[in-house]
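Only a single protein chain was left out; the remaining protein chains are all shown in position.
As written, the chain order gives the labels A and B, with residue 1 at the start of each chain.
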Amino acid sequence: MSLLKVENLSVRIAGVTPVDDVSFSINAGEAFALLGESGCGKSMTALALMRLLPSGGRIASGGVGFDGAALGTLPESQMRSLRGSGMAMIFQEPQTSLNPVITIGEQIAEALPAQMPGGEQKAEVIKLLQEVGIKNPESRMHSYPFELSGGQKQRVMIAQALAGRPKLLIADEPTTALDVTLQAQILQLIKRLAKERGMALLLITHDLGVARYMADRVGIMYAGQLVETLPVDPDNGLEGAFHPYTRKLMAALPSLDRAGQRLAAIPGRVPSLNQKFSGCRFADRCAHVFAPCAETPPAWNSLDQGHAVRCHLAGQPDSQVEPEVAPALKVIAPSEENVLSVRGLCVTYTQRTGQLFGKKSIRAVDGISFELSAGETLALVGESGCGKTTAAKAILGLNPISDGNVELDGQRVSQLSERQFKPFRRLAQIVFQDPYSSLNPRMRIGEILLEGMNSLKVGGGAGRSQAVAELLEKVGLDPSAMTRYPHEFSGGQRQRIAIARALAVQPKLLICDEPTSALDVSVQAQILNLLADLQREEGLAMLFITHNLAAVGYLAHRVAVMKEGKIIETGTTRDILTRPEHPYTKGLLASVV
Amino acid sequence: MIRYFLRRVLYAFPILVGVNLITFFLFFVVNTPDNMARIHLGVKHVTPEAIQQWKAEHGYDRPLFLNRERSGFDSVTDTLFVDRSQKLFSFDFGKADDGRDIARDIKTRMWPSLAIALPAFIVGLMVNITFALLIIFYRGTRLEYAGVVGLIALMSISGLFYIIAGQYFIAKLWQWLPISGFGEGINAYRFILLPVLVSVVSGIGSGARWYRTIFLEEIGKDYVRTARAKGLSELRVLFRHVLKNGMIPVLTGAVVVLPLLFTGSLVTESFFGIPGLGSYTIDAIRSQDFAIVQAMVFLGSVLYIIGLLLTDISYTLVDPRVKLS
Partner (left out) sequence: MSFVPEVLWTDALIWLLVFACTFFALHVVRTPVLRSSWHTVLERPMGMASLVVLGVFVVIGLADSLHYRTRLDNGQLDVEVKSILDRALVQLKQHTERTYSAPLATHAQARETIEKPNGGQAREKPRLQFGGAHLADPEKEWTGDVLIRMASGLSYGLIASIGFVCLLTLTLNAFWRCGISHAFSRLWRPQDKDPAWRSLMLSSFLLLLVSGIIFSLADGYHVLGTDKVGQDVLFQTMKSIRTGLVIGTLTTLVTLPVAIGLGLLAGYFRGWIDDVIQYVYTTLNSIPWVLLVAAAVLIVQVFIEQNESSFSSVAQRADVRLLALCVIIGLTGWTGLARLLRAETLKLRELDYVTAARAFGVSGPRILLRHILPNVQHLILISIVMDFSGLVLAEAILSYVGVGVDPVMNSWGNMINAARLELAREPVVWWPLVAAFSLMFALVLAANLFADVVRDAFDPRAAGSSGANS
């Protein structure tokens, strides 16, 4: 008998159907992961189970059965008593998910069963905090959330979820907002607690690795629908997946083994959900599309025990999905031409202190040195706050340098005034992490691409619009994009535009600051492919700033690991990823699940 | 803490000097002492000697910014500006045109002002918060829409209308309360009720609407969803979680005007004949008594700066994240 049974659930909000006809069930003590890219409806499904949909959203059809009760028709007062004690939820953003002006002890106590007497409550809170690995729980329970680190806050969130002794724990991207090094710890904690308490777990995630590590069974969502459910094989993980989308997703993951190959990218974009679908929602992006795909929505086909898929191919006799082949690319060795040379770079901030007129300085970058040649990619790896972005901005002359030396293309550029620096600006350009804040929403794409050429006097007046068209084609966009505004493009397309903008002034060095960490797996593959192509064609030197070690393995020639403003280890990618020496690097690699 | 106060006082000083400079510029540079003398003396008596004498009597016989007759440091200090500023900073406001001591007037008139403004402020705050919470509680229903439109209508009515309508209906037509005036002792409350009522009602529209926006912003935050996911009731979510956060901007926003309550409300006091600082100011404006206006400007600025200081302190009291530093 299953604990949670979701049948044909549909959610409507503001004229859109973000969840459409989703059915699955979770047994007591089982861990189930809903896996999908952003916008596929996985979080909305979880919120619908809790009946906590954002205002304007409602369950349009279908039913949810939980522990013998039908949640759809339950009066709000009974639903409320079910929240916390029946099913509890952990959210993605520990920074904002705790009330900032109430102590964590009180917040956990609120979630305890109401009839518990005061004295017992305190003991229970301390026990819970201990259980989730918070040290000194007696004093910590009087802390406010702002006094805790991000990882500790997520532990408090977990303690809070456990307080009501729920039978089902829903974890919505519990580690996405946390640093890589914390990911494994938090996931292990959740896994251990679920096992100890016999809780069922519903994990919402976009990360194949996380789903494979945590779940007994995985459901893959695409465009508001569940397209495949399959058990996780202890040895092969999700290798047995059938749906072309699932297989593409797995092939799109970058890794050290795939270095020098083209990643499998899914063409096109996820269809918008405010339309009626006549056939398979994946049809126009699918490599295996055939006659019925466009006309009839696929039905569920059962393949093995617990493995079902919503795909027309599965209905075909002797259907066999051949493995994704990644074509190998011609490898070009970096040249000897030195493009960037950094010697003892220091960046210092001053911060006002409590003293009258008092100031203290903080060293964000503390004497780093490295070299970079044309056609070479150096990955700068580290946790958030380690100074890697600050260093990049300092190299570009966007942050003042307090000490050290930067040479671009053999010319010293550190300690120059804005005016003196301008002639060197075209040598180095940058691509940012967030594709939404990196393009001015009030400028047309053409104007965005022209800005750098105009400012740095690259190319002649008439040739420039021709150059814009060529740039757009180079990054895989139609030249007609020129007259449109950024909001008309998806995240991946915007990132292409941002790359085109940087290339517009024909730089020799391209700094990529977490260029794919805001993107979905399939889009990430497109961007990584594009960057690899560009480097091969243009001989660009790339400084690749990231915390994503898989992408590093795929793209970089060399790696430098940064911690607290210093480079602690550097070497070739293969050496660092397979034989790390510094304990911090070892920890970093171990934290990837 | 003491260091913090020291710094704030040091910051406040240049602001007061700036205020002083602005009022001084408005009053004496655009409208020179010679002009003032002419206006006060009337057309008939204007002779150069009479002007000089008037200026000497009223302390305007020094140059404005630069005394060329003195040398060195004194050429800057022995001027009307420095003299006036010194007096203002020591709260010596001088005499009004009718010869009364302004400082003494202010001391006696601030209490009636406070008697109206303080109850109006406190009752108004509570009423506005109540209305805002009610509208928030019924959000997503037609009642909310009606409430918001009602608030917009209330804030579209001129403040003068509330006063005039209140006086006409409550005092004149139904004769429940005296139409205006101010009394001492046990019956004083009868004179206070109507102005307070009018002030509260005229403030509901904008006040409750503003608080609603604040609470609404809080209610959209992630921690509210967490609280609901814990199975807390809607009332508990509203009162314990939303209100506790929403009250931070509400209270600190209210604290800044607290000291200014001493200066009262110009229009209310004038309409209801309250012998407070508001009507004092309005009378001064109408009779063009610059000395009083300048004193009130200075007083208002000092109280505003005290209000800013109180705001900072109140933040540390209600928001655990803020420490004085």
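In the analysis below, a contact is a pair of C-beta atoms (placed from the backbone, for glycine too) under 8 Å apart; a residue touches a chain by one contact, two chains touch by 3 or more.
Small disclaimer: the values here were computed from a predicted structure and weren't measured.
A.B. asks: With the full complex in mind, choose from A:Lys276, A:Lys330 or A:Arg442 the residue touching the hidden chain.
C.D. replies: Going through A:Lys276, A:Lys330 or A:Arg442 one by one, A:Arg442 is the residue touching the chain not shown.
A.B. asks: For the chain that's not shown, point to the residue among B:Ala56, B:Val76, B:Met126 or B:Ala153 touching it.
C.D. replies: B:Ala153
A.B. asks: Of the residues A:Lys191, A:Lys393 or A:Arg464, I need the one that contacts the missing chain.
C.D. replies: A:Lys393
A.B. asks: In the complete complex, which positions of subunit B touch the hidden chain?
C.D. replies: Answer for subunit B: residues 14-15, 18-19, 22-23, 26-27, 30-31, 35, 39, 148-149, 152-153, 155-161, 164, 167-168, 172, 217, 220, 260, 263, 266-267, 270, 281-282, 285-286, 288, 290, 293, 296-297, 300-301, 304-305 touch the chain left out.
A.B. asks: Can you list, in ascending order, the subunit A residues touching the missing chain?
C.D. replies: 14, 18, 36, 38-44, 54, 92, 393, 396, 398, 418, 421-422, 425, 428-430, 432-434, 437-443, 451-452, 455-456, 485, 487, 498, 501-502, 505
Criterion: only the chains that are shown with their structure count from here on.
A.B. asks: Quick check: in the complex, which residue numbers of subunit B touch subunit A?
C.D. replies: 3-4, 6-7, 139-140, 221-223, 225-233, 240-241, 244-245, 248, 318-321, 325
A.B. asks: Could you please specify the touching residues of subunit A with respect to subunit B in the complex?
C.D. replies: The touching residues are 50, 52, 55, 80-85, 88-89, 91, 93, 96-102, 110-111, 144, 146, 157, 160, 163-164, 353-357.
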